[in-house]
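A single protein chain has been omitted; all remaining protein chains appear in their positions.
Coming up: subunit A.
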Amino acid sequence: MASNAAVPFWRAAGMTYITYSNICANLVRNCLKEPHRSEALSREKVHFVSSKWVGGKPEKPTVRSDTPEH
């Protein structure tokens, strides 16, 4: 029941359950043996552009990406 004790700590750090589970999932992926490990890691790439709108006007979009820009 170690995970139960951890709950208040990651909540206090401002993480949501999604972030927490993603970190755990990444840990598990890193435990795989080599041919599978790099394959699993390359599969989970994040890339999107998000822009907030305030009062009908777009703010500067931010790019969230794992792959470096060419």
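Note that in this section contacts are C-beta pairs under 8 Å (C-beta built on N, C-alpha and C of every residue); 3 or more make two chains touch, one makes a residue touch a chain; residues count from 1.
By our rule, contacts and distances are computed from a predicted model.
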{"item": "Record-based protein name (UniProt) of the chain missing from this complex, from \"ATP synthase subunit gamma, mitochondrial\", \"beta-aspartyl-peptidase\", \"Cytosolic iron-sulfur assembly component 2B\" or \"AP complex subunit sigma\"", "value": "\"ATP synthase subunit gamma, mitochondrial\""}
{"item": "Absent chain, residues of subunit A that touch it", "value": "1, 4-5, 7, 16-19, 21-22, 25, 43-53, 55-56, 58, 64, 67"}
